[in-house]
Structure formats: C-alpha cells, structure tokens
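This is the structure I have questions about; it appears just below.
Left out: one protein chain. Kept in place: all the others.
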Amino acid sequence: MSETFAPVAPAEARPASVVTEGRWIRWLLIGIAILFLALFLVLPLLTVFAQAFAKGFAAYLAAFTEADAHAAIRLTLLTAAIAVPFNLVFGIMASWAIAKFEFWGKNLLVTLIDLPFSVSPVVSGLIYVLVFGAQGLLGPWLLAHDIQVIFAVPGIVLATIFVTFPFVARQLIPLMQEQGTAEEEAALTLGASGWHAFRTVTLPNIRWGLLYSVLLCNARAMGEFGAVSVVSGHIRGLTNTLPLHVEILYNEYNFVAAFAVASLLAGLALVTLCVKSLLEWRYADEIAAGARGH
Amino acid sequence: MAPPTRAESFRAEPFHAEPLRPKRRFLRPSVIPGFGLAFGYTLTCLGLIVLLPLAALVTRASGLGLAGIWEVATDPRVASALRVSFGVSLMAALTASVFGFVIAWVLTRYRFPGRKIVDAVVDLPFALPTAVAGIALAALYAPNGLVGAQLARIGIEAAYTPVGIYIAMVFIGLPFAVRTVQPLIAEIDKEIEEASATLGAGRVHTLVRVVLPPLIPAVLTGFALAFARGVGEYGSIIFIAGNLPYVSEIAPLLIVIKLSEYDYGGACAIATLMLGISFLTLLAINLIQAWSRRRFGYV
Partner (left out) sequence: MGLVLPYPTESRRLTMFVKTNETSVAGVAMRKTSLRLREPDWEIPVSETTSRTTGRTRRHAALLGAGLAAALLAPPLACAQTELLNVSYDPTRELYREINAAFSEAWKAKTGETLTVRAAHGGSGSQARTVIDGIPADVVTLGIPSDIDAISRISKKIVPDWRTKLPNQGLPYTSTVVFLVRKGNPKGVKDWGDLVKPDVKVITPNPKTSAGGRWNFLAAWGYAYEREGKDADKANAFVGAVYKNVPVLDTGARGSTVTFAQRGLGDVLPTWENEAYLVFEEFGRDKFDVVVPPTSIYAEPPVALVDVNVDKKGTRKQAEAYLQFLYSDRAQAIFAKHHYRPLNRAAAKPEDLAQLPELKLFKIEDLQGDWDEIQKKNFDNGGLFDQLSKAGR
C-alpha cells in the first residue's frame, strides 16, 4: 500500500505553492528587473536633475530667465494647445464612426489611423517639407500667397499633430467597441437627440479613457523632437520648441541650462506618469477595453 | 436566452421577411446618428494630415523609379546605415524582450515593496521626450560619465559607438516589450500550472511546456513593436551615436544628412525604404496575432 502513496509524498513535500518559483529565484528575478530598470530608465532621469543642479540652484534658475527660453515654453504650450484638442476631436469622431458603426473597409481605416506610429519621426517631418517646402508640392502656391507653413508655427503644429495622430483614437476605439451601442440606442429610443445621447451617455462612459489618452498625447506633443526638428528651422525665439531649445543650449556648451530646461520636460514626464498611474489604479476598466487589474 | 421582446416580435412581420442584408452595402443601417459627420471628418483629417503628405513622399521617391531606389539602397553608406539601424534595433529589441519578460513576470507574479512604483517607472520612455533621454544617456554613458567611466575601465566604449545606439534603443523599446506581455501573464490560469505540478512536472518543466508557449505571440508582438520603434528613432540616438558613416550612422540621420546636401531624391528613397520595412513589420505583427488567434484562441 505504501507504494501507492509514494508518488504523492514528494508533491506534499514541495514548497507551499507549486505555482511560483523558489524564494531565491524570485528575489533574483526581482533584483534583475529592478537593476535593469534602474540602469536603463531611472539613472538617465536622475542624471537630468543631477546635471541641472550641478552648479547650484541659482544657475538652474538662470536658465529660465532667458527670453529665448520663455519663447520656447510659449511655443511648446501653444503647439500642444492646438495639437491636443485637434487630436481629441479627431479621436472622438474617428472612434464614433469606427466603434458605433459597421461599414466596409473599417480595418483599412484603422490601419491608416495607426500609420503615424510606424513612421520614423524624421520621415514625419520630411513629408511636410515635401508638401509645404518651397521646393515641394504646394510650395510655389504658398509662396505666391505669402503663406509660411514650414519653418513657422503651422508646420510645427502639423508635424506634432501627425506624430500624435493615433493617440486618442487608438485608446477610444476599443473602449467604445466594448461598450457597444446598446446604451446610446436606448437613449435614442427614449427620445434623446444624437448629440444629447453622446453627451449624456457616451461621454461619461469614456471620460477616463479620454483623459488618459489626452495625457499621453500631450506628453508626446510637448516632447516631440525629430519631426519638429526637421520643419522648425531653429529660429531662436521664434520656432524653437522646448526640446529644440534643449538641443541648442546643449550645443552652446551651456550644459547646466540645457539640463535645466530638460528637467522641466522630465518633470512633465513625471507628472504624466503619476497621473497616468493614478488613473490606471482607480479607473482601470474605464480607461481601456478589457483592462485587467495588475 | 433572453425572453422574447417587442423588437423580436417585429422580426416575424412579413415586412421584414426578406433577408436582412440582401446586398453588400457600404454602411450597415443603424439608428445611431452621426456616422456621416464622424466619418467625413475622420476621412478628411486622415487624408490631409497623413495620406496626402505620405503620398507626396511616395510620389517623390517613385520619380526615381525602382532602379533609382535600388541604387540608393545599395549605396554602401546607405546600406550600412540601414544595416546599423536594423541590426542594432534587432539586438536591442531582443534585449528588451528578454528583460521585458522578466520585468513583466516579476510585476505580475510577485509581491514586493515598491512594486507599483516600479510598474509606473516602466512607462518612463513613453513620457520622457527623446531629446531629454538622448542628452541624459550621453552624459551617463560618455567616457567621463557615471556609467561610461565604469564601462571604460572594463574596456567597453559605450557612447559614440553602436553600443550607444543599442542603449538608446533598449531605453525606448523596453515599455513595448513589458506592456504587451504583462496582461497575458496576468491572465494565465494558475489552475493549469497547478494541474501541471500535480501531474508531476517540475517548476521549470511547467514553465517551459505549459506557461511559456501561449505567451510567445505576445512576446513576439512586443519584440516587433520595440524593433519598429527602434528603427525609426532619432532624437535619443543622435546625441549618443557618434554618427560615423559605416559605423554608427543610423538611417534617419542619413535622411537628415541627405536633406542637408539638397539630395531630396536620396532622402525620399531612404524614407520610402524605411516606410516599406515598417509596413512589413506591421504585417508581421498582424500575422503573429492571426496565428496566435488560431493557435491559442486569443491574442
């Protein structure tokens, strides 16, 4: 009889849980993960602040007294203030059309909306030069009508819209799809107008997802470098966004100022991460379709 | 089954006796309003912002003809830049996938102090502007930097070599690797692992034969995303790469250089090549996910 039980005995002798690794392995893996993240992600972030304050607080503040820095901050805010609402409206429109209706060619449409994600930032800038540059498609026409697109605010805004184009739509489409159309249909049957149904039924359902996507969209819009760099022309005090201003200061040996301005952007990134994590912890299932707690 | 409702009773009426969708039409009828507005707006924005400029690029490149593009692509310097971009990105994506998996595993499976903070930190590359990451990495990994000095002591030159490109690409690719795998690890049914263990499999055996296979598509997707992002990356790399032709010059930088030389054709040809390759990557991701749907029933 004892032979019958023999195979079971070792199983019982195993550690309390059979669905995890041994304690040492566990701590080893945790150690690897934290070390890797510290080396590749946290250390660069700390470097920004360390370099920014390398010559003391006064030197740090001096970076922000310059008129060019103010202009860069203003331009960055302006760019985000145009690009983010634009993509917000576009995202809602696109996800409304895609999530609430069935139509032919939908997959293609979604793929096309995704396209800017897979395009290198440099290429994103290049294509606007090809359209709006003096040697480009519309160049002669724009020249004749005295409209400056690239090397001016419109070009910077366009390039920023391009790189952040899918942010809101990508977040909302699956969310709206999961919520289906039943609630809106119910509201409509009860006599609500389409706009009213959208405002009172759809919008409350997607508001956290919307906020979440706007947050990420904004972070990218304010931080975009490659695409904006190609179309900006780097005119001091006129077409320099914050990331470009960082590069300029860096190339002027003004490392403390470069890192000081960079720390502003890093601070923005930290705030973004905090709010993002907060949203994820509190409203996980209202942010994304099929969100699972983690 | 839901009990029959008013709407269902309509179905029996002769008015609707014909098949519901007799012919293919563009839009399936719906009571929800606003399709025209939303669809028109979407298409117009998409057309003006994305498609028109991209078409301008392809038109410009097609002016060269296939032979012309091929000539640009096989120019040794361009070929070498493409090799650097794709080769290093491949290695970086591989690293990001391996460590990304470990990080995702640790974050979902283990409880340890500070886990939520570590979880939040993973998204840092999404939020940190690439130029900021670039100068920070350059400062850190330069021979006189904090980490660079240590690496120099053991004979590794990090900044201004392909190693620097690799570091920057790992930085920006890591979140993709973690975030695609993480939800699937969270979804694994622990009962399967228990069953495997009960049937006498050791932990390693269970992991390799039971836990890992369904995760492979997600790992591959994360890998492809990290790879695609790395290939196109510019801002964080130019500060740390060294930008030496044939050694550490990346394809996006070569586009910028071609532009500086007023060589629009060359710039467009490289851009089109990169575009084509990112399409292929996109396609690969789709195939992986389609395969995984067939094989495992989910993505």
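Labels A and B are assigned to the chains in the order they are written; within every chain, residues are numbered from 1.
As a convention for this text, a residue touches a chain if its C-beta (ideal position, glycine included) is under 8 Å from a C-beta of that chain, and two chains touch if they have at least 3 such contacts.
These figures come from a predicted structure and were not determined experimentally.
Colleague: Please identify which of the visible chains the hidden chain touches across the whole complex.
Modeller: Spelled out, the missing chain touches these shown chains: A, B.
Colleague: Tell me which residue among A:153, A:211 or A:270 touches the hidden chain in the full complex.
Modeller: Residue touching the absent chain, from the options given: A:153.
Colleague: What residue numbers in chain A mark contact with the hidden partner chain?
Modeller: So the residues of chain A touching the missing chain come out as 86, 89, 93, 102, 106-107, 110, 114, 117-118, 129, 132-136, 139, 142-143, 146-154, 166-167, 170-171, 173-175, 177, 179-183, 185-186, 190, 201, 205, 212-213, 216, 220, 233-239, 248, 250-253, 255, 280, 287-292.
Colleague: Would you write out the residues of chain B that touch the absent chain, in ascending order?
Modeller: 2, 5, 7-8, 10-11, 15-16, 20, 27-31, 33-45, 48-49, 76-77, 80, 126, 138, 142-144, 159-160, 176, 179-180, 182-184, 218, 221, 225, 228-229, 242-246, 249, 253, 256-257, 259-263, 266, 281-282, 285-286, 289-290, 293, 298-299
In this section, only the chains that are shown with their structure count from here on.
Colleague: If you average the CA atoms of chain A and of chain B, how many Å lie between those two points?
Modeller: 14
Colleague: Taking the complex as given, what residues does chain B use to touch chain A?
Modeller: So the residues of chain B in touch with chain A come to 24-28, 30-35, 37-39, 41-43, 45-46, 49-54, 56-57, 60, 99, 102-103, 105-110, 112, 116, 118-137, 139-140, 145-147, 167, 170-171, 174, 182-183, 186-187, 190, 193-194, 197-198, 200, 203, 228, 231-235, 239, 251-253, 255-256, 259, 264, 267-268, 271, 274-275, 278-279, 281-282.
Colleague: In their shared complex, at which residues does chain A touch chain B?
Modeller: Residue positions touching the partner: 7, 11, 14, 18-22, 26, 29-30, 32-34, 36-37, 39-45, 47-48, 51, 89-90, 93-94, 96-98, 100-104, 109, 111-116, 118-123, 126-131, 135-137, 158, 161-162, 165, 181, 184-185, 188-189, 194, 198, 216, 219-220, 222-226, 229-230, 242-244, 246-247, 250, 258-259, 262, 265-266, 268-270, 272-274, 276-277, 281, 292-294.
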